[in-house]
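Left out: one protein chain. Kept in place: all the others.
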Amino acid sequence: MITHAKEAEKFNKDEARVDWHDDTLWFVRQKRDRMAHNIPEWEQLREKASQIKNHTLSNLDQYLVQFEKQALANGVHVHWAANAAEHNQIVFQIIQKHGFRKIVKSKSMLTEECHLNEFLIGQGIEVIDTDLGERIVQLRHEPPSHIVLPAIHLKKEDVGETFHQHLGTEKGAKDPQYLTEAARQHLREKFIAADLALTGVNFAVAETGGIVVCTNEGNADMGAHLANVHIACMGIEKIIPRQADLSVFLRLLARSATGQPITTYSSHFLRPASGKEMHIVLVDNGRTEQLARTDFRNSLKCIRCAACFNTCPVYRRSGGHSYHTAVAGPIGSILAPNIDMRKYADLPFASTLCGSCSNVCPVKIDIHDQLWKWRQILSQEGHTGTAKATGMKLMSAVLSNPDIYRFAGSTGRWFLRHVPSLASNSLNPWFKQREMPEPPKESFRDWYLKNRKKPKGE
Amino acid sequence: MNSRDLILNKVRQNKPDLLPLPILEAYPQGDIDLTDKFGNFLKNVGGDIYLAKDVQEARAHLTQKFQLSESIKVADYTDTNLFQQDPHSFEDVFVTIMRGQWGVAENAAIWIPEEYLPGKQRVLPFICQHLVIYLPADALLPTMYEAYQKIGTQDFGGYGVFIAGPSKTADIEQSLVIGAHGPRSLTVYLIEKQQL
């Protein structure tokens, strides 16, 4: 079974690369800090965004209905998918109806979550990811390691090699400018040739039935405006009530994500261009179950900025792939167990609960508290292993009883002092790269009894 | 039950009690020079900015800047022939020239409603090699809050976009490269006279 700890250990075999990965993402975190610290109303904006999202979730059914009504009035086709399989079928049927073969995609974490690419490619459709980072990992047959910076785990040398193999760039070329130019030429051909464009959705406005897509590259627009059919896929939690709410979210999103004041393009799609077709697929895939979980429902406020990834000291030193899920990092670790508790039981433990994630979150999700709460549920449901449960019961028994605790403490220290190999051996993960604390002769309590007047009753 | 009703029913069952929708508000931005701030942010996001008395001056300047000639394809908002064309035919457009409605000082984003797109062609600001936007100098607003107050809920056409700078990517090792799929440059002319 894949676990974060095992994958992270592999990732840490190359320490220089871990340092590089850490520094690269820390750089993004610093850019985010500079932006956040330059907006005096930053904390108020976070609170506002959080309140808008909380309200929306509390009235989500009505906003979904309103959104659908408006979108239909705008001449947009609206589809509903209960799960990933249905989502994929809906997309495939639209493609099939037109007899299309070639589609271009801009970034959509939802389609990653639904494994749409594999499905469509299996049906003989050419699917081209057009976000540069996504195209890089697609050519390498890898999943994205980060939801905003999909190829952040790769060095320019790796990208150079991939492009040499697939796009015919010069062997050994690694200049980002050169490589980006090669991708530009390659992808512009794909845009021109595409029958259909699929995009994600950053925000869907109930009031207007419109959707907003944010990119820096312009790839969503290049695809959607050239192809005859545009499909936008979104989780049902992407709804916001009013168009003006975008003023809050667009102020927060890019600043939190990459430290830019705004993404280059914030595109508002309301109606298809004349003679063209537009579809919106609304997807549940576990979101309504998460909505039922009182402690976890506000994870649905997430706007996928990945600030929690960039700030997470564990993410930076373990890489996105070690999370073995489409959305990695702290937010992924509280979303994934909702979908499959057994498979993702390790993720809420891939954290020190340092709390930095909750602090950077632009919609104020209490991520680290939810990690803690998932731990409780996972252990109650028996997903943390019998060895751990037994150990914890033993620890609890010792620590609950002062007499046993004192006995265990003094014997423990005695053994550590006299038989240090008991703890300092290769079976003890602490000792692998760390020394054990030197056991003192006496505990604080022993000292206290000797050095301070004994209280009554002793 | 179809998926629509299934999802809506589950949402109804599982949602929390109604929470209030907050009022949106402006945040005081202090005594700022909107032109300075807009210009600085535009440069920071990779754009160029010039002040021009009028459209003619701007046009003369950009003709020189991009060394425009008969053989170079330009898509201009004044060209009424653009409406009927297939978007694919714009593949070789070198410069797109269009108007912007509002500029936002806090991030250099410029709002383009659909009617401002040359020939209402949505792809034109993206497919061109270079993008030029004429923006009235008095159309600058402090933040996105004021921008959405201006945009309101009135119909901006089927499509509208905020554009802040040229297309860019940092997907390779966080190295910023200007000119991803879209324009390699953005030039903004702040037009003094209200004649746009």
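The chains carry the letters A and B, assigned in the order they are written, with residues numbered from 1 in each.
Here, a residue touches a chain if its C-beta (ideal position, glycine included) is under 8 Å from a C-beta of that chain, and two chains touch if they have at least 3 such contacts.
Everything below uses one rule, namely that contacts and distances are computed from a predicted model.
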Among "Tripartite tricarboxylate transporter TctA family protein", "Ring-1,2-phenylacetyl-CoA epoxidase subunit PaaC", "MoaD/ThiS family protein" or "(Fe-S)-binding protein", the UniProt name of the subunit that does not appear here: "(Fe-S)-binding protein"
Which displayed chains the hidden chain touches across the whole complex: A
Touching residues (missing chain, whole complex) on chain A: 4-5, 8-9, 11-12, 15, 18-19, 22, 26, 33, 36-37, 39-40, 42-43, 311, 313-314, 317-318, 348-356, 358-360, 372, 375-380, 384, 388-389, 392-393, 395-397, 399-402, 405, 409, 412-413, 428-430, 432-440, 442-449, 452, 455, 458
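Note that only the chains that are shown with their structure count from here on.
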Inter-chain centre distance, chain A versus chain B - centres from mean C-alpha coordinates, in Å: 29
Residues of chain B that touch chain A when the two form their complex: 2-4, 6-8, 10-22, 24, 27, 41, 44-45, 87-88, 91, 104, 106-109, 120-123, 125-127, 143-145, 147-149, 151, 153, 156-175, 177, 179-183
Chain B contact footprint on chain A (complex, rising order): 24, 27-28, 40-41, 44-45, 48, 51-52, 54-55, 57-61, 64-65, 74, 80-82, 86, 130-133, 136, 149-152, 154-156, 159, 176-177, 179-181, 183-184, 187-188, 191-192, 207-208, 216-219, 221-222, 224-226, 236, 241-248, 250-251, 258, 260-273, 282, 284, 288-289, 291-292, 294, 297
